[in-house]
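Sharing a structure with you now.
Here the complex is missing a single protein chain, while all its other protein chains stay put.
For subunit A:
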Amino acid sequence: MTRHVVVIGAGPAGLAAATAAVRAGARVTLIDAADQAGGQYHRMPTDTYEAKRPFRIRESERCDWWPGAAVWSLERRDSGTPRVHVVRGSDADGDQRRRYVLRPDALVLAPGAHDRVLPFPGWELPGVVTAGAAQALAKGERVAVGGRALVAGTGPFLLPVAASLLDVGAHVIEVLEASTTGAVLRGWTHRPWELAGQAGKAAELAAYAARLARGHVPYRTGRAVIEARGDGRIEEAVTARLRADWSVVPGSERTSAVDALCVTHGFTARLELPVAAGCAVLGGFVMVDGDQATSVPGVYAAGEVTGIAGAPAARAEGVVAGWVAGGGSPERLRAIRRRRDEGRAFAVRLATAHPIGRRWTEWLRPDTIVCRCEETDYGTLRQAAHAQATPLREGARAPGLDARAVRLGTRAGLGPCQARICGPALAELLDTNPHHRPVAWPIRLGELANPPEKEQTT
C-alpha cells in the first residue's frame, strides 16, 4: 500500500519535503494555515501570487494541498505515527471550519519560526511591531507600517526588513544591530570556507545592504532600542550604546522621533506541534538525526524548527525529511546532506555573530510589561519568583523555582497567545519550559463539538 505522508507547513522546508516525498513514491497531504504556499520567506501579494503561480503544488492523486488548515492537535499513540487533528475553512479564524482527522504513516513537521522580541519599557505601545510584521505587511500587502521607521534588534533579518520598508515608501531613519562590531565580525569571518556553500545567502544579504546604502540608511552596531515612549502609540524611541554583554553604556542614550519601531532579537522555533507529538527538544529547537528523524518514530522535522539557518538550509532539510518519510532510501542523499550540513554550520555562525547578551534584563524596570496579554510586569514577576525561591534553611541551595506557581499567581504566559511571545523571556527569567500547550492552536468549542469529516482514503 502507498505510504501516506502528512507535511505540516508549506514554507521552503515543507514544500521541499512534499516534493521529495512524492518522488519517493508516497501520497502526500501538504497542510498550511495560510491560503498561499511559500511561508513567510516567499510571502507576496495575492495578485502577484495568482499571476505568477510561483509554487504550483502539483495537485494530483499523489499530493493534496490543504491551504487555510490549522492543525490544532497531534494525538500521540502507543505505537505508530501521531494522528493529525485539523480544522479547515476558507476564512482564517472563521466559524464555518470543518474538522478532519488524518492517520498518516509518517509526519514531517515544518512549522517554521517567528520573531523573538525581548521586552523593554514601552514595547506594548501600538506602532512597536516585530520585524516580521513589518516584513509581512510590506511583502504581502505593499503596506508600510509607518512613515518614519526605526529597525532594531539583532541578526541578518534586520537588513531585508529595512529594504522592504524602503520599497513601500517608508523613511527608515537607521538600522541598529545590538551586537558589537567585534562579535559580528568574529561570527561572520571565522572559518570562511564554510561560507562557500552559502554564497547565495551571502549575495542576498549583500543586495539588501546595497539597497540600504542607496537609501542612505545608516547601519550601526552595538546600539539598541531600550525604551519606547508615546501617548497611546509610539512617538519616540530611546536608543543606547551597548557593551558586548548588552549592558547599557551610561550617558549614550539618544532619543529619535518615529511612528514605527520594528524589532527582532532572533527567532523562536514554533515548537507547539513538535512538543505535542512528544519530540525531544534541546536549546529551543527540535532534535533530529542525520535523516531529519525526531525522537518519535515516524515523525520528521525540517527547517527553522531545527535551527535558524535560512531558506537554502531549510530546503535541504526538507528534501531529506520528505524523501526518508516517503520511504526513499537514505543512501541516495549524499549531496543534499552535504548542503544540509553546510546550512547547519551557517546556523552556528549566525548564533555566534548575533548572541543575545545576558544583561539585557537591565533594560527592564519594575513596571515594564513582560507578558503582553496579561500585562504582568517585571516587578510582579520578580516578587513572585523571589517568594517561591526562598531557601528552606541557612546555607541550603535554593529549591527549584516553582515556575507553575509563579505563572498561576501572576498570570504571566496564560493569556490568549499562551506565552508564544513572552515565553522565551519568561523561560530566561524563571527557568521554565515555555512550549507545552495541551491545545496547539485555539479551536472554537462549536467546531470541537462537530464530528470530524469522514476520511476520504486509507
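The working rule: a contact is a pair of C-beta atoms (placed from the backbone, for glycine too) under 8 Å apart; a residue touches a chain by one contact, two chains touch by 3 or more; residues count from 1.
Keep in mind that, in the parts below, contacts and distances are computed from a predicted model.
Visitor: Tell me the UniProt protein name of the chain this structure doesn't show, selecting from "tRNA threonylcarbamoyladenosine biosynthesis protein TsaE", "ATP phosphoribosyltransferase", "Cell shape-determining protein MreC" or "(2Fe-2S)-binding protein".
Guide: "(2Fe-2S)-binding protein"
Visitor: Who touches the missing chain here, A:63, A:286 or A:373?
Guide: Reading the full complex, the residue touching the unseen chain is A:373.
Visitor: Which is it among A:9, A:119 or A:132 that touches the chain not included here?
Guide: If we include the chain that is not displayed, A:132 is the one touching it.
Visitor: Under the stated touch rule, tell me which residues of subunit A contact the chain that is not displayed.
Guide: 33-35, 40, 45-48, 51, 91-95, 114-115, 124, 126-130, 132-137, 140-143, 145, 232-233, 372-375, 415-417, 420-421, 439, 442-443
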